[in-house]
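Following: one structure in structure tokens, then a few remarks.
Taken from a larger complex, these chains appear in their original positions, while the remainder are omitted.
To keep things simple, chains are lettered A, B and C as they appear, and every chain counts its residues starting from 1.
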Amino acid sequence: QTQVIGVSIPAATHGWAGGMNFFAQDAINRLEEVYPDLDFVLATASDPARQVNDIEDMVATRNISALVVLPFESEPLTAPVQAVSDAGIWVTVVDRGLSVEGIEDLYVAGDNPGFGRVSGEYMVSAMPEGGDIVVFRGIASTIDNERVDNFMAAIEGSNINVLAAEHGNWNRDTSFEVMQDFLSRFPNIDAVWASDDDMALGVLAAIEAAGRTDIRFVLGGAGMKEMIARTRDGDPMIPANVTYPPAMIATAIELTAVGLTSNAPVAGEFIIGSVLVTPDNAADFYFPDSPF
Amino acid sequence: MADPILSLRGIRRSFGPVEVLHGIDLDLAPGKVHALLGENGAGKSTAMKILAGYQPASAGRILLDGAETQFHSPHDGESAGIIMIHQEFALAEQLTVEQNIFLGRELRKGLLLDKARMRQLSREYLARVNSQVDPDTLVSRLSNSEKQMVEIAKALSRNARVLIMDEPTAVLTSREVEILFAQVDALRAAGTAILFTSHKLDEVARLADRVTIMRDGAVVHSGPADQITEDGMATAMVGREMSDLYPAKPGIPPGAPVVLKVRDLSVARYAQGIGFDLHQGEILGLAGLVGAGRTEAMEGLCGIRPKTGGIVEIKGTPVTIRKPADALAHRLCYLTEDRKLRGLLLDMPMRPNLTLQALADFAGLLIDRKAEDKALDQAIQDFDIRGSRTVRVGNLSGGNQQKLLLAKIMLSEPQILVVDEPTRGIDIGTKQQIYAFLRRLAAEGHAIIVISSEMQELIGLADRILVMRAGRQMGILSGAALSEDSIVRLALGVSDAKSAAETAPEVPA
Amino acid sequence: MSDTTAPPRRGFTLPPMTVIGPVLALVLLIVLGASLNSNFLSAANVTNVLARSAFIGIIAVGMTFVITAGGLDLSVGSMAAFVAGLMILVMNAALPTLGIGLPLVLLGMGVALLAGLCAGLLNGLLITKLGIEAFIVTLGSMGIYRSLVTWLADGGTLSLNFELRRFIRPIYFDGLFGVTWPIIVFALVVIIGEIVMSRTSFGRHAAAVGSNEHVSHYSGISVARVRLVTYVMLGLLVGIATILYVPRLGSASSSTGVLWELEAIAAVIIGGTVLKGGFGRVWGTVIGVLILSLIDNILNLTSLVSPYLNGAIQGVIIVLAVILQRGRKASS
């Protein structure tokens, strides 16, 4: 008898989410081959309320046996996912933890505080004598707050001075324009924490166009393959990256499928830590087939 | 008679299930002026629109120079030299006069517009009809008569073989009518075929070579104009003998109380220092040339536009009227001269239009639709409104719209009624009924102010006439002084006001 | 009376396409859904779809009035987010004093209604008193409310105290006789809205104002007041929608209510209300809302297409629904 696994994720509204969408779709295609008696439903939502709708629909009409959910936001999804879990359905939560512990059977996550911390630590190590930096923030959200707060904590006490922080919304165009304006505003910027590779690309384009040479490097994040490649190849502007792999969704789906179809113990927590990528280890993080 | 340029043969036209034209024949000959007469809703405008290609006929043939033809659009008509002036204005309000005159056939110099030349030509066309409107004015800023003169100028500029005019004079004053007629005479001499409608039979008698009379969608008479009298026309149109057009004037009863006392009324830019007393049972006429500010003065009185000064007393009590609802609360109602833009919701059917102003009388918590329907039945009967109840009122004939508007205002049961051009576009039979109706209202103790640009109408109807010129009150005429001559003198400011009229405000007897 | 005065037609005639069009589209969607998935017509699914339609639905009823009176409101989505944020903040703040219980819930509801009302009033006053295009005013207030909620939440999410959330959850999930509260409230709003629109002076006046301001003014209607009231009503209804929304998710953030305005306006127009004003029908709006909800629901029922293409399918169905309604080009 076929079992259905529901996968509910945010829509591809920026690069990282796009990559995550790709890996989800890809994992599903692969697993449908491998497990003939597994069916998958994939729904992408553009806001938390829609995501709740999607989950309700999966329960009410698709009789799912397991739910893999990457919550748009933690708070609003907590109660609905709890209701799913209470109905005896296996729940795998990905990336963004729910605000109540112990609901999910399996938790696969990146490490947002770690992401900020590793980035901050790298900044300190790359600029031991300190310097002026500008910070790009993502879409205003809890994730963004966690990252930025931990980044700030990590650079505290160093001589690194944050000139300004502005939302680039994880968007290349916005970041390009914001960086242009930062360049007009500050005659000297030593480094940029772009906090995301999409934003880093916008920032780099702006720097290049302005022909400014004072910026020593731009630290992005999330490990977009082009950026990893440039780090690997020793581009001085992109000396490092911090991972936050969108492929974690695939891991979560696979583990869930295994959990449903076998007796292997897959419950628990899988935290995929944020790792600093440098030219030395970049080759290990380069996935040529990924769209991200 | 020369061969007709344009002819209708057995033309029928239906709107949905209702047939409004039942086989019309009509011939327009070069160098002749043809008048098309008929009651409101008889189908005159519809026939004209078919002639000019604005609407297709449901059946029948159109002959152009003897050959059957079909117009698929007004453009086809225009290419064949057929130009029509609409009963409703066909001007784009947000464009300038010049842009409207040349709309759809702009002059160009290379790729770009030749604005200088179009402006120049516009001025020339407007000058032909003695209009001083600046070609760069937005049409929305023009008064109705100015719009009409622009339409006429626009039509004249197109060198038509056939000129069709649907009630061109309804919004014009006698002076402008003279200007138009001079142009028509010139066109006739040049061999243009002209078709026009009017509810003013004296104009027909004066201008037409041939008269065709319609009733209920069929032609009931057609013949040379000199073989039928005005009375004959009226009788043929209405289908019954017409008695006197105007009701008898009983005169203001001595000691009749003043229901409305106005002193020093002014409305910025338009009117200053208007003052009069209106007695119970009186019909007061308001005369003046177009642009004299009569409309604005009365709109100021009724709270429709802000007034900048003045004292108003109703039945001896000073009242403040700041918005139309205040006026309605004192049962002071105003009937607008502009039924299309200010009077009726053209996209809605009759019922909501009828009760819009008096809706409170039909609604407790909910609207009583049965009562509304009854009121509509009553109004249709009282005012002889013809047309489908379900059709949007924009599709009613012009005269029937006017009747509906009148019915709408009357539903508020006004004590004091201000009617602005109340018979504009109304056929002669109904006019007579409306005059009788107004007089009856007065006799029942209401007080009425009539604004009209038709001097005869004012003289026939009003007990006294207040004449305005350029926003100022020139005097109030009454009794034997009520003559066209004395009104015109005041309106033009050529007479010594005191010799012809009492000075206002006069002390009530 | 002349013979051209057609008597009101009696006897059975098919209602015109503008009336059956939206209904037909809805029926087609339901048939499609039922044929794709046997659970589609299950009580659970029907309840889900109706309850989630309630937020947009309640707002769309208000929007019907605003549009009928010739206005527009682009700010309702952000307004809902802002009102929700405020409601959560106030309830959390009052929790220590009032404790969990009915008074606190009533306080929250009061705040939501008041905030909605004020927000609507503000839009309405700017539009009517200053005479600025509704599009611009509400585009501006859309940005303002969206910013304010982000700021209130400090960029993150405003969450209701967890215990409190447990307590008010029943407002969304429980109901009477098996019908949940959102559905009941939605139904009431629709019924009252339909009556107000088609049977009261206010509804008539709103249509008149949307059809022709001048005529309305000359007829003694206070054009500005009618317009203002439509915006205030809409604000209040946003407040009501928020009261149902907060118990569902217990939080508000800058992503709450994004694009609700477009959805509400789309529902209104699919339902047959004229965007330029002058004619509106509340029942049509309900059909519009249900069509929009069902599209999402049906897309979740099946895995026919790549989820990337969901937006395209929605777009196609929205256009098709309106094509159905027109039948053919309105011969104007």
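The definition used in the following text is that contacts are C-beta pairs under 8 Å (C-beta built on N, C-alpha and C of every residue); 3 or more make two chains touch, one makes a residue touch a chain.
All figures in this text were calculated on a predicted structure; none of them were measured in a lab.
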item: Counts per chain label over the entire file, given a single displayed copy of each; value: A x1, B x1, C x2
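Note that only the chains that are shown with their structure count from here on.
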item: Chain A to chain B, fewest steps along touching chains; value: 2
item: Which of A-C and B-C has more C-beta contact pairs; value: A-C
item: Mean-CA-position distance for chain B and chain A (Å); value: 73
item: Length of the line joining the C-alpha centres of chain B and chain C, rounded to whole Å; value: 45
item: Geometric centre distance via CA averages, chain C-chain A, whole Å; value: 34
item: Of all residues in chain A, the ones touching two or more other chains; value: none
item: Interface residues, chain C side, partner chain A - complex; value: 37, 39-40, 42, 44-45, 48, 52, 55, 150, 153-157, 159, 162, 165, 169, 245, 248-251, 253-259, 296-297, 299-301, 303, 306-308, 310
item: Touching residues (chain side chain C, partner chain B) in the complex; value: 1-6, 8-9, 195, 199-201, 204-205, 207-208, 211-212, 214-222, 278-279
item: Chain A - residues contacting chain C, complex; value: 11-12, 21, 25, 40-44, 46-50, 52-54, 56-63, 72-80, 99-100, 137, 139-142, 144-145
